[in-house]
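Left out: one protein chain. Kept in place: all the others.
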């Protein structure tokens, strides 16, 4: 329900309570609620401008509600403006300070502005490297200070939300945490940009509903990230769902970035997939790069070497010209 | 690594630290660690009885390590003894005290000893009923006191672990939380029985690795639950993976229960699927039943009515005789 | 469209032509046609008793059209009468006469009445055993004559339809041929019983539409066979879709048999899955058995040995008593 311009916060809150809805300020006061609450109680009719009925619970992120793509500010960067494609790069995990520093210097030298690296790794096995945790976060904070790069790092579970939110410029919700209500609600109450990765077993519908958890609490700085879904095909790690990205571009007002590294799972396929994503018109890409991929503590198969990454950035800048976009 | 009988805790700890392994007491001291740590440091060789190398990180739950199925005590019940099949029943969610009480009385009258009901519901949409939370837990505690039923309820995220652990006789890790490290680690340090549901997008390998997070911290009271995986078929909610259950029965030493209600998603299919599970030889089943399924706040399609459930329990008891098992 | 009792064949044909429909005699004259043809031309209105509109093109096989399950005669056997469960058994492929004869004698000694064995094998690789073809068919014909067993064998492609139809008592359309129009139409014009296997990538909707190809040409002797679908899980060969079987039991009027051997792909899981199918209430089962599974030319992993099969038949007969069905 989109309320009238002049409605006061108090009145808006009263209506929201009456219909168990989420009150958010999005230009005007807006109340998101179950599709079952499809009539306005009589005494509140004067407050309501328009009432949209949604078949599914995909509402605030829908182009039916707001056809304009939301541009998101991350430091000095504007994501989702349709004139640029954002490149996020870095190693899978922080392994030690020198590995992180070397990679950070390298990607910065190629013009990359946002560094990715995991401190809390959501590994499937307890017997493998689990990330450096808080120590890794501190290394990221130091790099940020030294090099002026923006940082994105992942929150694995609800026990370290504050720590990640403090140092990370974008809070990354990993695929396996996509359904975690504690994380989604924390992010909804934050104002930080949030990168929400699609779970590899999640439908597009569920992916958008997870985004609605954040939006309905008032944080509109949500970036969607497609990173491959699980299918019967096992020659590649996952199956990158670019048809799904087209669906999101058509129906959803949030910016979309793609992670070809996790989808492919093998470095050989990542550069061409990244070019495909650029030509498709995504808002950004997230690519894994490591000083010595073979020795990486995790995801060794899929991280690009420095020379592969450098070649890719050149190719992307060349290709970007033909698409009317700039790589940032 | 299985250590010799006479090894002291101190020595066991020293070895575990040296190889970054998890020390657990399972009859003898055992250290679980990455398959990469496949040789015993020379100075510790005297401590080690046998060293098993595992291809994948499926170790303590493997029949290669321990061919004997682990029987688990829940109150006076013994789960996994191959002579009985456990029936867990109750509504999807606690909706109010009278709904819970009515169902509890009813299932108790049919001989059911463990009541299920969700207080923290991991819904996919923020705009639907999210469960009663702590109030729901308190109602479960009261029912437990009044009727002497054992309780199983779900932990949705890491923010209410202590509350659930306090009142629930079995901590249920729902499918969407299967990958949650905070929950898995909490359960590993607990001694409570844990029911771990397979994520609908998780391979059997990942399912067992999630169990290993709990086992490697010393809690062996882990029950696996298959509840349907996501496939291309949409006429049913999920696809119950009984081939997967057969794989687990063959290779894994943990008890397995099956939840046909969530797999099917439609009440009409649940009774016959439950009979199939019994004939397959599962250790238990979890069935949703509600006083008035059509009016249920969640999962209305799949909950059995009292008369359907009553008929099912009779049929299961009859069928059980031919299988040499007893329904408990 | 169900025509009135007294309508003549000529008039029925005229109406069928007018609306491009399939005229079949099913007690009365019935015309199946696209859901788009949802009105009866004025001049034919007198001919029509009832006109059912179907959302999808699942019509003659639907319980909406005919709620009664179709019982199918195969020799002296009646399949689908809800009092018996049919057991079909035999090796994956005819390898030579003595292997076939030995298996045929053995299964007959256990009371099995229908022998399965492939002569034309739809292998995925050209470099493996492709079946004995016509020679294999001739061996099957000889066994039939010698032992009086009924035979089911597979048609691989449209080049040997007549040969298979001549000797086989049931024409088997394998999973990979489920979409083959030439085979489906040939079977529609035949009167022989047809066993239609679900393609491992086919939805239930597509499976039933394939059956409609046969039914709409007037052959109602169609048996559906679920044999596992392809999912992301690779520890088992396929995933047996018993939820799908429940959907078919609820909505479709054709008998359903299940093939646990192909679904599981490993002999260890087949017996318990077969028991589960019996308890679920299927109309029949198809099980692979071989005198020496390890030496089998195809599907060596999944065929039961004679002793395993013998044990299974005993167990099934025991269990059948508790289900009110008889194993035939």
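The first chain written gets the first letter, and so on, giving A, B and C; residue counts start at 1 in each chain.
In this section, contacts are C-beta pairs under 8 Å (C-beta built on N, C-alpha and C of every residue); 3 or more make two chains touch, one makes a residue touch a chain.
Being a predicted model, the structure only gives us computed values, none of them experimental.
Novice: Can you say which of A:13, A:46, A:135 or A:318 touches the chain missing from this structure?
Specialist: From the options A:13, A:46, A:135 or A:318, the contact with the absent chain belongs to A:318.
Novice: Considering the whole complex, which of A:231, A:292 or A:305 touches the chain not shown?
Specialist: A:231
Novice: Touch as defined at the start, partner being the missing chain; which of A:240, A:286 or A:304 qualifies?
Specialist: A:240
Novice: If the missing chain were put back, which residues of chain B would it touch?
Specialist: Interface residues of chain B facing the absent chain: 230-232, 234.
Novice: So that we can see where the missing chain sits, which residues of chain C does it touch?
Specialist: On the side of chain C, residues 22, 32-35, 57, 59, 122, 124-128, 156-159, 176-177, 179-183, 199-202, 205-206, 209-210, 212-213, 216, 230 touch the unshown chain.
Novice: Since one chain isn't shown, list which residues of chain A touch it in the complete complex.
Specialist: 201, 203-205, 228-229, 231-244, 246-247, 249-250, 263-264, 266, 268-269, 272-273, 275-281, 318-319, 321-323
As a working rule, only the chains that are shown with their structure count from here on.
Novice: Roughly how many whole angstrom separate the Cα centroids of chain A and chain C?
Specialist: 48
Novice: When the centre of a chain is set as the mean of its C-alpha atoms, what distance in Å lies between chain B and chain C?
Specialist: Comparing mean C-alpha positions, chain C is 37 Å from chain B.
Novice: Just how far, in Å, is the C-alpha centre of chain B from the one of chain A?
Specialist: 32
Novice: Using the touch rule from the top of the page, what residues of chain B touch 2 or more other chains?
Specialist: In chain B, 201, 205 touch at least two other chains.
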